[in-house]
Each structure stands twice: as C-alpha cells, then as structure tokens.
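Can you keep this structure in mind? I'll have questions shortly.
Of the protein chains in this complex, one is absent; all others appear in place.
Order as written gives the chain letters A, B and C; numbering starts at 1 within each chain.
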Amino acid sequence: MAGDSFGKLFKITNWGESHGKGIGVVVEGCPAGMPLSEEDIQPFLDKRRPGQSSITTRRDEADAVEILSGTVDGVTTGTALTLYIRNKDQKSKDYSEMAKLYRPSHADFTYQKKYGIRDVAGGGRSSARVTAGHVAAGAVARKVLKKALGVDIIGYVKSVQDLELKVAPEDIRPELIETNLVRCPDEELAQNMVSKIEAARKSGDSLGGVVECQLRNVPVGLGEPVFDKLEADLAKAMLSINASKGFEIGSGFGGTFMQGSTHNDVFFDDSGTVSTKTNHSGGVQGGISNGMPVVFRVAFKPTPTIIREQETVNLAGEDVVFHGRGRHDPCVLPRAVPIVEAMAALVLCDHFLRFRAYKNLFDC
Amino acid sequence: MAGDSFGKLFKITNWGESHGKGIGVVVEGCPAGMPLSEEDIQPFLDKRRPGQSSITTRRDEADAVEILSGTVDGVTTGTALTLYIRNKDQKSKDYSEMAKLYRPSHADFTYQKKYGIRDVAGGGRSSARVTAGHVAAGAVARKVLKKALGVDIIGYVKSVQDLELKVAPEDIRPELIETNLVRCPDEELAQNMVSKIEAARKSGDSLGGVVECQLRNVPVGLGEPVFDKLEADLAKAMLSINASKGFEIGSGFGGTFMQGSTHNDVFFDDSGTVSTKTNHSGGVQGGISNGMPVVFRVAFKPTPTIIREQETVNLAGEDVVFHGRGRHDPCVLPRAVPIVEAMAALVLCDHFLRFRAYKNLFDC
Amino acid sequence: MAGDSFGKLFKITNWGESHGKGIGVVVEGCPAGMPLSEEDIQPFLDKRRPGQSSITTRRDEADAVEILSGTVDGVTTGTALTLYIRNKDQKSKDYSEMAKLYRPSHADFTYQKKYGIRDVAGGGRSSARVTAGHVAAGAVARKVLKKALGVDIIGYVKSVQDLELKVAPEDIRPELIETNLVRCPDEELAQNMVSKIEAARKSGDSLGGVVECQLRNVPVGLGEPVFDKLEADLAKAMLSINASKGFEIGSGFGGTFMQGSTHNDVFFDDSGTVSTKTNHSGGVQGGISNGMPVVFRVAFKPTPTIIREQETVNLAGEDVVFHGRGRHDPCVLPRAVPIVEAMAALVLCDHFLRFRAYKNLFDC
Partner (left out) sequence: MAGDSFGKLFKITNWGESHGKGIGVVVEGCPAGMPLSEEDIQPFLDKRRPGQSSITTRRDEADAVEILSGTVDGVTTGTALTLYIRNKDQKSKDYSEMAKLYRPSHADFTYQKKYGIRDVAGGGRSSARVTAGHVAAGAVARKVLKKALGVDIIGYVKSVQDLELKVAPEDIRPELIETNLVRCPDEELAQNMVSKIEAARKSGDSLGGVVECQLRNVPVGLGEPVFDKLEADLAKAMLSINASKGFEIGSGFGGTFMQGSTHNDVFFDDSGTVSTKTNHSGGVQGGISNGMPVVFRVAFKPTPTIIREQETVNLAGEDVVFHGRGRHDPCVLPRAVPIVEAMAALVLCDHFLRFRAYKNLFDC
C-alpha cells in the first residue's frame, strides 16, 4: 500500500518525480459549484517555486499549473479535479556519480534498499518537488474553506537557526509576511535571517528552522475521536513534508515546563461566544477544534544538500567521498511556508466535510 | 467518518467509554499461527493501569484483558482478534455539577458542541481510558514484531517538567526503566521526578513532560512515500494520544539549530552493513527506515484535571467556578510510556505488513 | 489487510466466530442524538436467528443483543457504538472428524490453506453466524434512514428453487411478507415453498433461491462516480453474504434480452417530481439514485450442509467419505431476507452520509 494519497473526504493523490514529466495531483471530493481557474492556484505555487529569490535554489521552474479535469466553464463539477505542473528545467546534468553512491541524509539509500531501483535524477519521487502538488491541491482546499467558512490560513517563518521571532501568535501582523524574502513578519529579524541564509549559501552549507501556522475562524467541532484528532491529522500532514522533523500544537514542547494550574485555558463568555483566555490548547481540545485559532509549529532540518565534500559509501558499501556541486537551497524555510499552509488546508477541509456529513442530521 | 480505527493492514478499531461497560479493540490483520494468550497482553496493561503506584491516579482498575475472538487453542487464526477490558471501578460519584459546565482544557466543551450530547461520566469517549485498547492491541503488534523481526521497543520518561534525562539514546540502559515508579532510566533523576510529582499532587496541581521512545532492530525499508512516511504515521499516532502536544524525530526541534554540514548523517560500512555515524535522522530517511534505531519524543501537557478552583462557563455560557475534587493523576508521564510504545508498535507492524506485500515479489 | 470492516462514513467492523464467545460489531459514524436501545435492534435479529421456525436450522440461539458502548441514557452519542450477541447453544459436538477433512463447498479447505490453521467448530469465522453482526448494525442504519429520510427497506423471498413469485416489485404488498415462515408475499406460493423446503430437509438435501429487495423513498443523489456507484456498493455488500452467488439490479440479467428502445426509462413529470414510467434502471442511473425505488435481487445457492454421505479429501489429500449429520438449514432464504435488508441499509446509510458532506455546501 503506497502512500500517495492523503485525506478521506477531501482526498488528494499525488504523482510525479523531480526530473520526470511533471507533478500532478488528483483532488477527489472537491465540492461542486465553486468557480475555479488556474489563477486561483498559481499564486500559491509561485510562493513555493524554486528560483523565486536570491535565497532559494536557482533551479528555474515556472511551475505553471494546468487544470486537467473537474471543471466546466470555470466551475467545479464535483468530480475528480486534476492539477498538473509540468517540469521544465530538468538540468541534464550527469547523474552517473550520484547513481553509484548514497548522499548523506537523503533518501538514496533507503529507496535503493526498499525498491532495488531508484530514480537518481533529482531524487525522483523522494524530492521535495512533489510538494508542488500539495500546494496546488491546498489552494483548492483553501478556497473551499474561505468561501464556506471564512477560514484564514497564516503561515510564516518563526525561526531560522537561532534567530527566532518573539511575537505571540495573536500579535502576528499577516501583512508583514510577504514584505521580505524569508516570510517572517518582523522586518528587522527577516533581514538578519536573509543575511544568515546568504552566508550559509556562500559557505556551501545549509540552515534549518521553524514555521508557525495559524488557522483562524475555524468553527467548533472539527476533528474526530479517537485517532483522527485534528492535531493528529495535522501532525501526520506536517511530518510528511520533506525535511520536517517535528510538530507541536499550542504550548507544545514548551508547555511541558508549565503546571496544570497555569496551562489550563480558562473559558469565559466573550460577547455571547464561549472563548478561552489563553490558548495553550492551540485551538483543539479532545482532538476537536474549539473555535480558538489553531496554532502549530513545524521544525525543518538544515537541507541535506550542501556544497561540500562528504564521506559516504557507494552501492558496493565501500567508503567514498561525495562532492556536492551545483544548485542548492541553503534554507527551505521560506518555501516551506506555502507547503505547511497547503497541508493544513487539506486537513482542515477534509475535517470540515467529515463534520458536515453528520451536522444537524436529524434536523432537516 | 469517525476516527475509531487506526492502521491499514494491521488495523485496530477501538470502542468504549471511561465509565461504560468496558474498552474493547478489534485487531484486523493479525497474522495467523502466532501463540497468543491474555498473559502476553496483561503486563503492558499493568503498566498503563491506574492505581499502579503512589504517583498515579487512585482509580483502581485491574484492567484484566479478555480475548473475545480470533484465537483457537491459544493460537491466532488470522481473523478478527478482539480484546476486551471491562470497567470495574466506575465510582458512582455525582456528575450533576460536571454535566452543567465545561472543565477547562478538557473535551467537555468541544464534545458538547460537536454532538449536542456528551457522556459526562469520566469524560466518556474523550477519556484517556480508551488507550487501554491501544495498549492491548499494541502488545499483539509487539509480539508479531519481536517474533518476526526481533524488534525492541523501548520507551521511557525523558523529562518531567524541568527535570530532564541527559543520557543519549544510544546509551540508555533499558533495564533501569522499570526500577522506579516514574519509568526514567536514571535512578537518581527518577527519585527527583517522583518527589516533584508528589509535591504537585499535594498542591492539587499537575505536571507535564516528555517520553522518548526507541525502536531497535527495525529493518531497512519500512515507510512509504509521499504521505505515509514512517515518521508521519508515528506523528499521527502520538498526537492521537490524550494530552500529547508535540512530536519530534531524531534531531527534532533541536536540530534546527544545527547546520547541514554537521546535521547530515555520514554513511559508513559497519562490518558489511551500511550504517550512519550519527543518527540525527532518527532512523528514517525519505520517510523510510534506514536500519538505525528509530528515535522520537512526545510532549505531554500537564494534566488538565487539578484539585483547584477554576473559572469557567456553564452550558448557558455564564461564568461559574468549578471545584476540582476527587482522584487525579498529577502527571501522566509514567503511564504514557506503555501507550507511546503501543502506538509505535502498531505503526511499525502496519508498515512491516505493507512492506511484505511487495518485498521480493518477482523473486518467488 | 483483513476484510472485517465495511463502509466509509457509516462503517462497521465485525468480529466473532460461530462457536466462540459471541459476535460483535462496532458501528463508527452513527449520528449523535438518536434514541437507541436493544429493542430497536432485537426484532431484526429475531428474523435472522436460527431455530425460529420449522424450516430453519434447529440450533437454538436467543441472539439477544447488548449495546456495549456509544449511547448514554438511551441516546447515541456520535461515538463508537458497539453491539454484542453472545453465543449460547454451542453444541459441544465432536469436531474431530471435521478437523481432518474438507467439507465440500464449505470454506474448510480455503481457510486451512490460507491460514495454516482454522477454527473447526461450526466453521469459525466463515460461518454465516457472523451476519448476526450485520443485522444488528443494519438495524441502526435503518433507524437513521427512516428517521432522517423516511426510507423503507423491503426484502422478501422471490424464489425457492423453481417456485418463483410473479408479482412485479411495485405491486408487492409488504404486509404479506411476515404472514408465512418463508417470507414470501404471496400466501399460496409461500405454502408451496414451505412444503418444498420441508421435503428437502427430510431428504437431507438443501435448496437455493432468490431474495428481492426494494428501497423506497431514497432521495435523488446517493452514489458516487466512478467506482462507488450505488449498485457497485450494493453488489459488494450482497456478494459478501454467505452463500450468495449473484446480484442484479433493475432489469438485471433479464434486461439483456431487451432493446434500448424498450429498456430506456422514459422521464415524465409526475406532479412536479421528475419520475420514470418504467424502472428498468432499478432506481440508479450513472451509479446515482434517481428517486425511483431501488430494486435488486440476490441469488443464494443451496446450502452446502446436507445430511448425506459425500466424497471429499482429508488434510493429507486422501479420498475419504464425509458423513453429514446433525442440525442443518435446508434453505437459507427466509433467514437471508433480514441480512439482505441489513446490508442494503448499511450501504444506503453510508451513501447518505457521503452525500450530506457536500450537499448545499456553499449555501450555508
């Protein structure tokens, strides 16, 4: 059972490789009657695409999306919606060295051992390029959520290595996120991050960091006991993203330093709506959204592609030296933001549909 | 679509409530021909059961498991295996106050709003008591993994609030884990943890912390691209556990402070086996196990049940004060260890079966 | 991946064996807020239970259902609902002969070869006794459908061997079905069927036949393109029932003798509702319900248990003679009616919930 599909009611199936013909995604369960064109999707792909700025990889892909099925006259029909992003800049470099060894902390070794064969060019199916499909599908989910519920999905870079944003989630100003290359809603900090990333690039090295994401205007009731808790599905979604190493919601790991008496979120009546004074829960209680913003963070490791000499072994198990060369992405964080947002949109839209199946069932 | 099932090939379906008749679990996909009796399962339930020590809740449940189906003469038949744990100590306390308000940071509010009805006694379906089913099923998965692959699953308390174990995963001595009430493989630290938990209990408060878990002897190849990466399924499993707020694998959040050049795990030939010098990857690369120990951590918040007066609202949305009383678990960490292990076993066993479906397919 | 679960949103998971402790079923996705007690379920089990009349097996089981979880104060909570039917009359006969050979047209051989082990007593998991779980869960689905949509599910015996009911589906009088032991809504024909079945029993032989089932008041829109067509899911449901060998909807196999010009169902305006003059489609077009009665038929083979000497082989592959003895069911048709109805209810309820997830999504 391969793992190319995600979601239950709003379900996507992803295909394609880094240097193959393209990346595609089938969206099953998109509601009928929603206006949808490539223009709704392209802006999100533009945020993810390589070559977008001086601090990302220089592979140059337009990442133009094409709708292959599922709409008629620019409106969704409720049937399988397919989005396709053709690959263009598949640099015809020589992969003969890479075919013979395992790049450290890449998927070369595990794919070779699992399948007995691997698509060497650009990492094939293990490449983060597959997330173009997630972003495209996420744009559709996002439109459904916005149109039906008014949900806002706000992701941004929380930290690059030791440079950390100190603004509380509720004080984030979303309009600042796109004012800088690194997508951090604090201009001064963002400039420091950019400098740090450029320095890493020059030294052929790479950096990691944390993306924080908020889902605002989520209705009460999304998420299911026992296993399909909203945070459980978010965690899976986030850990499926290439290079991610951790997920936390609300107070997260930091919350383990608190005590119940201060960690508990006190309910109060906020002009007729039940609200909580704090949001250590991160918008979910018992696995179900409580109407507060859903706030979570995702850790991304320093990209394994570096322009250095590294020890490794070849397919025969012999010690060899691998010489990293060419284009590399010194820090995936800026491009990770739209991917995190997209995966969050997919999870939320799926749970929204699951919720609707039962809502007020005996009333109508 | 309710979320009572987990797994694809080795799949469990859980039912039951805190103060209902019992907790049960159907295990689908358990291989045939494995000796299995209640004695294989009970020891793991004993580690999870309430009332096991002075630092856990005093609810007294024997948590005796009964096999309802799926074996004949003590051997699995390959058909639906069902395990059942009857509830005993359903303290007939008065729930009339709790029925009228929402306990802070519990699931009372979200269940009430989602369903329009809730099982007040003990939190009903939202209670951590449902994890008894996970532990029972996990014991079966564990036996399959041990018998077929020799996998060892080793969980322990990594921290209680600010008391943190400083031993590296590879230096953990598993035989120390059960030498103390808190399940921390460092006796001195464990005593401090116990003291801290007892102090919290006395003050009616609660503490959080982190469980670390290692899976040793995992073969290369478990996990699937793109969404069903091994760490993605582990993340979902862990975030589905009550009170968990975070998950990280390998270097996790801490790894974001490193650089690619130091974070990359160098491959080397270890007496004929490809191994890595470090394990920042946490045993998975490209979502697939690489033969190194799978190491991950799970954050648990301070339990929301505290013996304090807390502000909240009632069902009418009016401000009220809730007086916590009775039995409470000042720190779930010691009891979380077997739950984390069980969920890990379930994920791993599922991926083992998924792997087997394709392995050497054209060879035989 | 075992096949103990059925359905997507309204999903059941079945466990238990013929002579084990009992048969159980977990119902996931039952809507909250519906009054439900054992009394809602028992009447359907009574129609399926053995020993109910002179023409069924004499195994005597009360088949009393118990709700193990999922309700509070007699109302569904929206969480996992579990129903349990304990086995009582597990006749402690000697299975040592049966353990050594394969009964013709039973599952003895295939289970033994697939699993390397089998539960000999009563056929274990392969027994039709497992359908008690289907009937129990079906009763819940049926109540949901009746309460929310007013759906009526009407099953009856269409034929026993060559004795065939000649009444058109629209002319069936449901009130006649339970007036006779065989559940055929034609009293005279029913008496002939009873006589035929009794003759078969006396000669130690068995008979097959056809059950017809109608679903009335099904709203337009249930069923999904491309694979989850309503008739596809009904077909799977029906072919999963023990001893069934065929399924047809609407005109079915007989319709292959017609021509398009006479087979096409002409639409007309029926007092403001679009209706069809004929119903060769059987209530589905393009896999989706069209508002007309859903009409289908299921073929059941003559039961393989007969009281005769039969040639077969033993586990060593040697030719032996098997002496059928004891209780047997000379014709499963009367007891198949509630099973067919239950499976139909499960399919329909699942598709109803799937439909609701999208219905009027952008309107509210």
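In this section, contacts are C-beta pairs under 8 Å (C-beta built on N, C-alpha and C of every residue); 3 or more make two chains touch, one makes a residue touch a chain.
Values in this document were obtained by computation on a predicted structure and should not be read as measured data.
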| item | value |
| --- | --- |
| Residue touching the undisplayed chain, where the options are B:Gly3, B:Gly16, B:Pro31 or B:Pro169 | B:Pro31 |
| Candidate in contact with the missing chain, chosen from C:Ala80, C:Leu165, C:Val210 or C:Ile339 | C:Val210 |
| Those residues of chain A which, in the complete complex, touch the missing chain | 1-2, 4-5, 8-9, 11, 13-17, 20-22, 24, 26, 28-29, 32-33, 68-70, 72, 75-82, 114-120, 124-125, 353 |
| Missing-partner contacts on chain B, residue numbers | 1, 8-9, 29, 31-34, 78-80, 144, 147-148, 225-226, 353-354, 356-359, 361-362 |
| Residue numbers in chain C that touch the chain omitted from display | 1-6, 8-9, 14, 102, 104-107, 109-111, 113-114, 125-126, 130, 159, 161-162, 200, 205-210, 220-221, 223-229, 231-240, 245-253, 255-261, 263-269, 272, 274, 276, 280-282, 284-290, 299-306, 308, 310-313, 317-319, 354-355, 357 |
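In this section, only the chains that are shown with their structure count from here on.
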| item | value |
| --- | --- |
| Chain centre separation in whole Å, for chain C relative to chain B (CA means) | 39 |
| CA centroid of chain A to CA centroid of chain C, Å | 45 |
| Geometric centre distance via CA averages, chain B-chain A, whole Å | 26 |
| Touching two or more other chains - residues of chain C | 1, 8-9, 29, 32-33, 78-80, 353 |
